[in-house]
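What follows is chain A.
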Amino acid sequence: MWISILIAVATVTGIALASGLLLGFASRRLPSGSESLVDQVNDVLPQLQCAKCGYPGCRPYAAAIVNEDAAINLCPPGGDETVRRLASLLDREPLPLADAASTVSMSSLAVIDEPLCIGCGWCREVCPVDAIIGAHHYMHTVIARECTGCELCVTRCPVDCIQLVTAR
Partner candidate 1 sequence: MEFERREAPYGRPPTSVGAVMLQVLFALVPAALAYVWFFGFGFILNLLVAAIFCAAGEAFMMQLRSRPPEAALSDLTAMVTAALIAFSLPALCPWWVTATASLFAIVVAKHLYGGMGYNIFNPAMAGYVVALVAFPAYMNFWTAPRIGDIDYHFLDLYETARYTFSGALPDYLDFDAVSRATPLDTVKSGLQNMLTFDEMYSNPLMGDFGGRGWEWIGNFTAIGGAWLLLRKIIRWQIPVAVLSGVLLPSGILYFLDTGVHASPGFHLFSGGTILCAFFIATDPVTAATSPRGRLVYGFCIGLLIYAIRRWGSYADGVAFAVLLMNMARPAIDYLTRPRIVGHAKNEAR
Partner candidate 2 sequence: MSVAPTYDLGKLNGGLRLPGEKEKSTARSIQVVPVPHQLVLPLTQHSGNPAQPVIGIGEKVLKGQLIADADGALSAPVHASSSGKVVAIEPWPVSRRYGEAAPCVIIECDGRDEAFEPVEPIVPYDSLPPDSLLQKILQGGIVGLGGAVFPTAQKLMQANTQPLELLLLNGVECEPFISCDDMLMREQASEVLKGAQILMYALGLGKCYLAIESDKSDALHRIAAVLAELNDERIVLKLVPTIYPSGGEDQLVQLITNREVPSGGLPTDVGCLVQNVGTAAAVYRWICQGEPLISRVTTLTGDGVTTPMNVLVRLGTTVADVVAFAGGYNDRAKQLVIGGQMMGKSVTTDSVPVVKATNCILVMSRPAPPLDERPCIRCGECAVVCPVVLQPQELYWFACADDEVKLRQHGLTDCIECGCCDLVCPSHIALTASFRQAKARIHELADEKARAERARRRFEARTMRKEIDEQKREVELAEQKRAAVTAGPKEIQDMVERARLRKRPPERTKKGPED
């Protein structure tokens, strides 16, 4: 009697192990569809291009996530929602946000105090979506529609003439 129980358990365990190995191999190695995984991860990210994650933009961060060089909880403007969606997309554990105190968000808008602007152009250089226009030594301004609230220009301005407002 014990032999038959043992055989039954061993058979089922063997089938389970084999299936698990097969499925794991398939999910890692086989192509997942027409859209590459980096594109799929990038679609989940909020596209502020704020570099708070430590990468110069959302696509580099997406590439790092797929290469497993970066954790999925490094994006403050994405919030817990983005962590959850990435976790379910990539089948990884959801983690609490690494920098939960950050207030960067798409609803913020950078506003240049124009009289103070000296036209150095540093903000224009650093804006990741080219939302600042202005010529060298001439006044600069932010195109409100395109600003993502990433705050990169705020820290860059040498005369501190850029402020973040919640405009949306």
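If you want to know what made the cut, all candidates are chains of the complex that A comes from, given by their letters.
Everything below uses one rule, namely that a contact is a pair of C-beta atoms (placed from the backbone, for glycine too) under 8 Å apart; a residue touches a chain by one contact, two chains touch by 3 or more; residues count from 1.
As the structure is a prediction and not an experimental result, all values here were calculated from the model.
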| item | value |
| --- | --- |
| For chain A, as assembled in this complex, the candidate in touch from 1 or 2 | 2 |
| List of chain A residues in touch with candidate 2 within their complex | 42, 46-49, 57-59, 106, 115, 119, 128-131, 137, 139, 146, 148 |
